[in-house]
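Below is the structure I would like to discuss, written out as structure tokens.
Of the protein chains in this complex, one is absent; all others appear in place.
Right, subunit A next:
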Amino acid sequence: MKKVFHILMFMVAIIGLSSCDKDDPVIPNEGELITTLIYTLTPHNGGESVVLSFKDMGMGQPEVVTGTLKANTSYSGAIRLLNEIENPAIDISEEVKEEGDEHQFFYLSTIEGLNVNYTDVDEDGLPIGLATQVVTMAAGSGELTIILRHEPAKGAPGVSDGDITNAGGETDIEVTFEVDVE
């Protein structure tokens, strides 16, 4: 019985010695995270650009900046995606462009007469949506929703025209802006 007790004490001692506080966790390098979407609309006939932006640092209170478009105007639109958790910020739009065949932006608008057309293509000749042309008609207001899908069915009916119905895939970004057209 004494022998048993000694063995037990020895085992407790081994484990006791290995006990200590949990080490600091290593903070992962969140390279892939997207915190910010900036949609810059530049009028074709000159004038000031309109910048729509959505910044989400993961704390539940995204900063949304919206803008006012002019009626009956044509804009060229450019999307920029940033990871601002990292310092300096990382430009994620480059990565989306490189993997254009696996990504597509969709622009859904409730604004009467506002049209968004793709002006870029991936290696298969299908749109990505980083570059667009936006045309406004009469004055009005509504919502513009920008969605980025990862691995959508880009060849499915309607998808290359910007119809999200048959796209599938996972949503990487979905942001909505209140937009006025004056």
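What we mean here is this: a residue touches a chain if its C-beta (ideal position, glycine included) is under 8 Å from a C-beta of that chain, and two chains touch if they have at least 3 such contacts; residues count from 1.
Just so it is clear, contacts and distances are computed from a predicted model.
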{"item": "Candidate names \"TonB-dependent receptor\", \"Cytochrome B oxidoreductase\", \"Citrate CoA transferase subunit alpha\" or \"Glutamate synthase [NADPH] small chain\"; UniProt protein name, chain not shown", "value": "\"TonB-dependent receptor\""}
{"item": "For subunit A, residues in touch with the removed chain", "value": "1, 4, 7-8, 11-12, 15, 18-19, 21-37, 54-60, 62, 85, 95-96, 99, 102, 147, 149-151, 153, 168-175"}
